[in-house]
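As you look at this complex, bear in mind that one protein chain is not there, while each of the others sits in place.
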Amino acid sequence: MTHQDRNAADHLPESGKPGKAVDPFADPGLPAHEPRRQDIDELAARHSERVVTMFFLLAVVAAFAFIACYVLIPKSKVVFIFPWGHVMAQNFGLGGTLGIALLCIGVAAIHWARTLMSDVELPAERHPIEAPPAVRQQVFDDFRQGAYESGIGRRKMLRNAMLGALTIVPLSAIVLFRDLGPLPERKLESTAWANGKRLINMNNDQPLRPEDIAVGSLTFAKPEGVQESDANFQEVMAKAALMIVRIMPNNIKDKQSADWGHQGILAYSKICTHVGCPISLYEQQTHHVLCPCHQSTFDLADGGRVIFGPAGHPLPQLRIAVNGQGYLSALGDFDKPVGPGYWERSA
Amino acid sequence: MEYLSARRRHPLAALVALLIALAATGGLYAALAPTQRAQANPAQSLAIDQGKRLYDVGCASCHGPSGQGSHNGPSLVGVGAAAVDFQMGTGRMPAQQPGAQVPKKRPVYPQPQIDQIAAYVASLGPGPAIPNPSQYTPGDMANGGQLFRTNCAQCHNFAGSGGALSEGKFAPELRGVSPKHIYEAMLTGPQNMPSFPDTTMPEPQKRDIIAYVTSATDPATFPSYGGLSLGWLGPVPEGLFGWIFGLGVLIAASIWIAARTAKARKK
């Protein structure tokens, strides 16, 4: 492509010294300062001054409005404000006035700086961070002198004893952390379920009968004897939460799973085997249950097998049967620890 | 590569890039969009003439001439009047097109005709009846909240905003769903939703849940106290909002602060 230079000559630097080659890319130096209108026109400057003053005064007004909102608006008042909808009147008023007050101060200060304070750009020299060699030498000499005077290099026994003391004494503090909690022992392996414990409906605290559970339904249960007012309710439910579904027996693919249930009623742990979220997004047509946290998907018709997502092992199933009074009850605890895997868990 | 970079500044380059991007997006969407088809519930029989006539015209092509089902739609024997009232009253039935899930839309039939079809379907086999208003009058909201968080929030979200299920299925938003339809959905378990029959979720508990859902999905009774609700969808929209309106505005302010003030003489 051809081209033409229009005014190349205008911009070429003038050569400094005759005979020296001109560097076309040389630094031309800081451009000369150009005045703003406020620098040369007193009227414009006074206008800026008025604008800045007005913003500072507005901030004061907004601050009074803030106090008024605090005192006058009842805490429980809800108002409809378009387009926000129904909001807490006080939050809206306090936040709005505080925001305006603060913004006004900010705008005033910055407008002041931009229009009335000098905008002449100044260069400042940099100095190397590294010290000059003489200083470096001085520091090393001082250090060697100090080390020599302390005798740390010559008296090896002294040095080793000191290092030993300074290592062992702080390390001894590790024992302080032992009482943060108990040892795991076999705590994670058992839940509140046990042989003969009836399945109690979470919704109405009543023991469940097999005829209560319809095909395609979903019910959550806790072990008999557990009350919401118990001191350890949260700890118990963190492992014992149960999810009961009923699947047409001919749709259950896993023979053992069917045997552990009662006429298609299957009781699975509600605690996801990935990291312990209460999994329960049950799709009654596919018999899949999905975890809302990380989407591990289990097939309840196939022994709780993992079919998608990050969970590493199937959902534990609780063996249930109907007791003498016709209630659903557990035949024991889960055969495997519920919830996420951990080092001591054996398969 | 040299060939490409030489033409990078061609006037049509932007257009070509745009077309490639559009095609890629469309292709990706087609590849990722769910294609699984939904099924509906199994069922039973009896006959009301009007309902039967409407059924033959609007429903029989998928659910079979006597409600026994076909490969396009499940059997309606035993689903009961409540299921028909829910499916047709929320516009899900008649379904428009196959997809991962049949979405709700404007009802196609007026209520009297839905009642007739419901009566016909109820006659095919015993199933849950349409509840009467005293069964779904709202109960205690606080208890309903606890029950909702135990039984419903895992799919429908804490405020009934809905949520994702596997393979493109979803739990729909509960905003604007009438108490009757909430009751019927719990009773019958439409599509992939499990049912919560009266035996495990007795009527008073259902009414508590209805109290919570109707209140939590109505801005007048469940204000977003702190301002815009951002859809009651948790931290994801909060993060987006914080980036765009929080950091975005502050970066715009930085640009203003650092910009040169206008000079008296234009260059």
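By written order: A and B. Residues from 1 in each chain.
Operating definition for what follows: contacts are C-beta pairs under 8 Å (C-beta built on N, C-alpha and C of every residue); 3 or more make two chains touch, one makes a residue touch a chain.
Just so we're on the same page, contacts and distances are computed from a predicted model.
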Complex minus one chain; that chain's UniProt name from "Phosphoribosylformylglycinamidine synthase I", "Cytochrome bc1 complex cytochrome b subunit", "ABC3 transporter permease C-terminal domain-containing protein" or "histidine kinase" is "Cytochrome bc1 complex cytochrome b subunit"
Among listed residues B:18, B:108, B:228 or B:262, the absent chain is touched only by B:228
Quick one: which of B:220, B:247 or B:264 touches the chain that's been left out?
B:247
Thinking of the whole complex, not just what is shown, which of B:75, B:90, B:116 or B:157 touches the missing chain?
B:157
Candidates A:264, A:303, A:316 or A:339 - the one touching the absent chain:
A:339
Extract the touching residues of chain A with respect to the undisplayed chain.
1-8, 10-13, 21, 23-31, 70, 75-76, 84, 88, 90-96, 98-110, 112-114, 117-126, 128-129, 177, 180-184, 187-188, 202, 220, 222, 228-229, 231, 234-235, 237-239, 241, 270-271, 274-281, 292-296, 306, 308-313, 339-347
Missing-chain contacts mapped onto chain B
1, 5, 8, 28-29, 31-34, 100, 141-143, 145-146, 149-150, 153-159, 161-168, 170-171, 212, 215-216, 222, 224-230, 232-243, 245-247, 249-251, 253-255, 257-260
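Simple rule for what comes next: only the chains that are shown with their structure count from here on.
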Chain B residues within the chain A interface of the complex:
39, 41, 147, 150-151, 154-155, 163, 165-166, 169, 171, 189, 191-197, 199-202, 205, 219-220, 223-229, 256-257, 260-265
Which part of chain A faces chain B closely enough to touch in the complex?
34-41, 78, 80, 84-88, 91-92, 95, 110, 114-115, 119, 201-204, 208, 211-214, 216-220, 245, 278-286, 288, 290, 292, 295, 297, 308
